[in-house]
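To start, the structure itself, in structure tokens.
Here the complex is missing one protein chain, while the rest keep their positions.
Chains: A, B, C, D, E, F, G, H and I, in written order; residue numbering restarts at 1 for each.
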Amino acid sequence: MDRLTVTEKIIAAKVSSGIKWSEVAAKVGLSKEWVTAACLGQMTLSEKQAGVLAEIFSLSEEEAKWLTVTPYKGSLPTAVPTDPLIYRFYELVNVYGSTFKALIHEEFGDGIMSAIDFKMDLQRENDPNGDRVRILMSGKFLPYKQY
Amino acid sequence: MDRLTVTEKIIAAKVSSGIKWSEVAAKVGLSKEWVTAACLGQMTLSEKQAGVLAEIFSLSEEEAKWLTVTPYKGSLPTAVPTDPLIYRFYELVNVYGSTFKALIHEEFGDGIMSAIDFKMDLQRENDPNGDRVRILMSGKFLPYKQY
Amino acid sequence: MDRLTVTEKIIAAKVSSGIKWSEVAAKVGLSKEWVTAACLGQMTLSEKQAGVLAEIFSLSEEEAKWLTVTPYKGSLPTAVPTDPLIYRFYELVNVYGSTFKALIHEEFGDGIMSAIDFKMDLQRENDPNGDRVRILMSGKFLPYKQY
Amino acid sequence: MDRLTVTEKIIAAKVSSGIKWSEVAAKVGLSKEWVTAACLGQMTLSEKQAGVLAEIFSLSEEEAKWLTVTPYKGSLPTAVPTDPLIYRFYELVNVYGSTFKALIHEEFGDGIMSAIDFKMDLQRENDPNGDRVRILMSGKFLPYKQY
Amino acid sequence: MDRLTVTEKIIAAKVSSGIKWSEVAAKVGLSKEWVTAACLGQMTLSEKQAGVLAEIFSLSEEEAKWLTVTPYKGSLPTAVPTDPLIYRFYELVNVYGSTFKALIHEEFGDGIMSAIDFKMDLQRENDPNGDRVRILMSGKFLPYKQY
Amino acid sequence: MDRLTVTEKIIAAKVSSGIKWSEVAAKVGLSKEWVTAACLGQMTLSEKQAGVLAEIFSLSEEEAKWLTVTPYKGSLPTAVPTDPLIYRFYELVNVYGSTFKALIHEEFGDGIMSAIDFKMDLQRENDPNGDRVRILMSGKFLPYKQY
Amino acid sequence: MDRLTVTEKIIAAKVSSGIKWSEVAAKVGLSKEWVTAACLGQMTLSEKQAGVLAEIFSLSEEEAKWLTVTPYKGSLPTAVPTDPLIYRFYELVNVYGSTFKALIHEEFGDGIMSAIDFKMDLQRENDPNGDRVRILMSGKFLPYKQY
Amino acid sequence: MDRLTVTEKIIAAKVSSGIKWSEVAAKVGLSKEWVTAACLGQMTLSEKQAGVLAEIFSLSEEEAKWLTVTPYKGSLPTAVPTDPLIYRFYELVNVYGSTFKALIHEEFGDGIMSAIDFKMDLQRENDPNGDRVRILMSGKFLPYKQY
Amino acid sequence: MDRLTVTEKIIAAKVSSGIKWSEVAAKVGLSKEWVTAACLGQMTLSEKQAGVLAEIFSLSEEEAKWLTVTPYKGSLPTAVPTDPLIYRFYELVNVYGSTFKALIHEEFGDGIMSAIDFKMDLQRENDPNGDRVRILMSGKFLPYKQY
Partner (left out) sequence: MDRLTVTEKIIAAKVSSGIKWSEVAAKVGLSKEWVTAACLGQMTLSEKQAGVLAEIFSLSEEEAKWLTVTPYKGSLPTAVPTDPLIYRFYELVNVYGSTFKALIHEEFGDGIMSAIDFKMDLQRENDPNGDRVRILMSGKFLPYKQY
């Protein structure tokens, strides 16, 4: 048994039960973004949080324990994703990558936006021309240190 | 001559003159995000917009004309970017890719967030624990059509 | 169990029963192009449509439920396909890629042909010099937005 | 000098002169699809056709001669294209690849749609919900021969 | 069950029984080249031909049916083959690729040698300096069509 | 200066002069297959043969000398060739690779067909259904040695 | 002109003058590790620091200005480095990668060692069995945040 | 059974029992860095050391024997690691690779830092601005030999 | 069952029994280099040799038969090996590749050192500064033939 097995079991249990990710998140008491990532094998849960998931998805004690072990992260089967929804995000990095870099350096100097001290919020944005996906990302700026 | 030559000339002229991307954007009259992407060879400008850039960066008439031709897009030299700032965005796609997919499908059904009918806004977020990079993305949801 | 398992079961059941994709499509009440893609794990079905497939291919209730979950799309085992029939389409993209780009931009300006708001129709074209495959593709043009 | 040099000269001359691909095609007397592909370095021209292009784009005699030499084909800088417009076609191959294969084999048996004995026509399709790109492809079916 | 399973069963049965590919071909009534490719999962058999193989290799009715389904072709586990015998053919394409291209275009004009309307014959060539492998390939020339 | 420079000069000179590869071969006194490969930078010429080419293509003494130096072989810009004519040969290796292996081992035992002690002959094969490309390859069989 | 040009000029000037990296660092007033990385195009210098380098390596004013622009980072020509010295570091990541991960998570929980808020010190370690390279790395631990 | 199976069993047993790598190391009597690498399938143990692990992780005699066989080393599933913690080390090689090379050659001449005659020590470094990961590496310098 | 299964069984049996490769070779009556390669799935054995291995490793009759079938060769899981011992050989090819080429062509003219008509001998070389691995390779030179 490993984390992947538990992830697959969670996904299958979710399909069977029909519960929504936002409902799972509400039970865990955290955002739907973080909880979904955790359920999909990318984040580490506390014992208590793992216990909540164990109840929702009928996990065994050993399976719940795996949720508290830090996983090997990375959720894509190939370096360039083939799924159209995920590819659009890759395309944004490709088309806007140098723009992100130029604007962040202009505002903050040399450094990066942390992908660790990071949070995001994904919402529906009502629009008469067709609703939109609205994603708010916030990552701490980390400057390169001279030494 | 091709678009890449013009992009390199713009970058070099910007280094020489010390003008900021946000100042360039103000002169063009559009957001700093779109204008920077255009200057970096990813977007197509109108003749009038190209004229503004020509003045700022001392471009010849022929160089300005290249700005009005749709470029071959993609701003990264490798499929997996090596630059740490840009890599963090790639990492977000890798770690959160399946989460984006799960949450957007849960809210909207099968489809994608458009990377074409898309806009974004990048700001400094003041924070006592260290300022943060705040990026607001908004892309139209496009549903798969049955036929 | 996951979507792939269901796809493989559908393919095996189709081989056993000898039913044609066009017959499956007629029962679902949609085009053979969309229905085949759905059966091959690329599209999301409604519960009712999944029920029709379940009957045709003797799927269990859980298997049918998987058909209503949006799949991770991408039907090829390698980035450059080895199968000669599929490779010819890849070759068209390779040889005619810059032509598609040049002509669409000339007619519509900067933007793309949507692969989401898209439909296609594949027919036999009788020809005394040997019958031909005739594919009609139609995708909405999506212009890049300035902002 | 090689074909690539001539292609780049043609593209630059087109940007300078502002002539359209469809106008070039009309002067050559063939479809805009074939002529554009030829100008972009993918097809071989007759001496007479090369002469027409030489006049339009002010090519030297030697440059015109290169147009009559069969080029090394392939118009993309990477195996998976980064340009969003061209990527959408790659995505169609990825998502619909197995569907193309299933439907063509169902109709014709084992074999391929030729990418050589092939023609296509690209048009604007007026649509109240937004105009569409309409591409009609026609390729001879070539059956595998038993021997 | 899929075609690969049947291919592996055929290979294992051949090892057990010790029958030769040429003997299999004689029973099928076609060349050893085509029949071997078919047994190795690259060609599509008629029901009757599949019946002959089923008898030779003790295949079930369902396994035989899979032989009549067009397979996803491509017999190599990597893009550049590691097996020395197969690599030598890849090397010929690498070293002589531009020569094939130059000579075929010189003789026939722009087009290709079909790999579909294709046959080949592989024989031992007796030679006092060491016997040789003699391969005769014949593929229809397909010219690019102007349109 | 290096061999590649000389190869490019030969190709350009051939386009200018319009001489055929078969005529070049006749002057060198060897097959068109070997001579074309040599002109395209894949084989090593004797001083005398280099002299013949120097005369045909107006090469300088230093350029001719490079023809007598063994080149770094490999004529393709990518591991999987994009040019349709050359790709068809790669496809043959992919589709028929395991067949080559099976039949050669069946006839000769473990070993390879040499790509060094190798010759080939490419001819037009007249055919009422369309002329064909006929390639006869002959390579020495080299058995693995036990030791 | 771009940063790469300046980097190459610095390297060539260093070869000519014979100055040592540690001497350069002393003049800049920072560690030899940071200053060498900056000279090799990986770090951003202040105007004053750039001025010191300009004097040492006889850079023009424009060249010095490029040193103050944040570069596109990444100093290796291939994803897996071929140079033996650098490869040994890649090998350490490969062999010890899962060990780094296990031990840091055991001590700190889920998170990473920052490669931005990072410093290192490289020294000769005298040893009777052969001197050793001693590298001390120190990177801030950044915990994943729940939200 | 192979080494990988034993590694997976050890990892699963560690999750179940909750023992720490440092405690395992203490029982083996070596550093936590070497012992963790050994448990994760990268190092070879003596029979006695394997016996200690067998007791801790309830391994069978055959499983313990596998620990004494030198494994095929390499702990990462892809050439460029996707896990953020491990990627940061890859990034250090990428950003600082040329710096390592420059400084080691400056101090020692041509040669490498051995990754075999190598040891490392990983510790928490208390810091009021946030604790740090401190890694001390020591590898023998191996000079290239002239001959 | 296939050759890989037999290889894995041999490796596992060797671990269990503790027999050495040199002892296996002595029983087969050939060099340890060839016999080890054969046991590891790279060479083809005669029925008699397979019988000897069957006895040593307790193989079934069918397993022994697989040893007499020519395997798909190639013993590495990735194109660039990750295991440090094997990588060093890859590094030699990388660093000394052009040297091998230069010296063999200087001595023999254009051609290759055969990897088929090849043998090698690996020995311990006692040395007061640390014992050395001594490998003697001998491969027939095969000249390119003009034709």
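Methods note: a contact is a pair of C-beta atoms (placed from the backbone, for glycine too) under 8 Å apart; a residue touches a chain by one contact, two chains touch by 3 or more.
In this text, all values refer to a predicted model and were calculated from it rather than measured experimentally.
Which of I:16, I:36 or I:68 touches the hidden chain is settled by the complete complex: it is I:36. When the omitted chain is restored, the residue from H:8, H:55, H:110 or H:127 that touches it is H:110.
Interface residues of chain I facing the missing partner chain: 20-22, 32-33, 36-37, 40, 42, 73-76, 79-81, 83-86, 88-108, 111-115, 118, 120, 122, 124-125, 127, 129-142. Where chain G meets the omitted chain, the residues involved are 8, 11-12, 15-16, 77-78, 80, 82-84.
Interface residues of chain F facing the missing partner chain: 1-2, 62, 65-66, 69, 72-74, 76, 79, 115-116.
By our rule, only the chains that are shown with their structure count from here on.
Common neighbours of chain D and chain G, listed by label, are A, B. Chain C and chain G carry the same sequence, and matching their CA atoms takes a turn of 180 degrees, rounded to a multiple of 5. If each chain is reduced to the centroid of its CA atoms, chain A and chain D end up 41 Å from each other. Chain geometry summary: the mean Cα position of chain B and that of chain G are 29 Å apart. Those residues of chain A in touch with two or more other chains are numbered 33, 72-74, 76, 79-80, 82-84, 91, 94-95, 101, 105, 111-112, 114-116, 118, 142.
Pairwise chain contacts present here: A-B, A-C, A-D, A-G, A-H, B-C, B-D, B-G, B-H, C-D, C-E, C-F, D-E, D-F, E-F, E-I, F-I, G-H, G-I, H-I [touch as defined].
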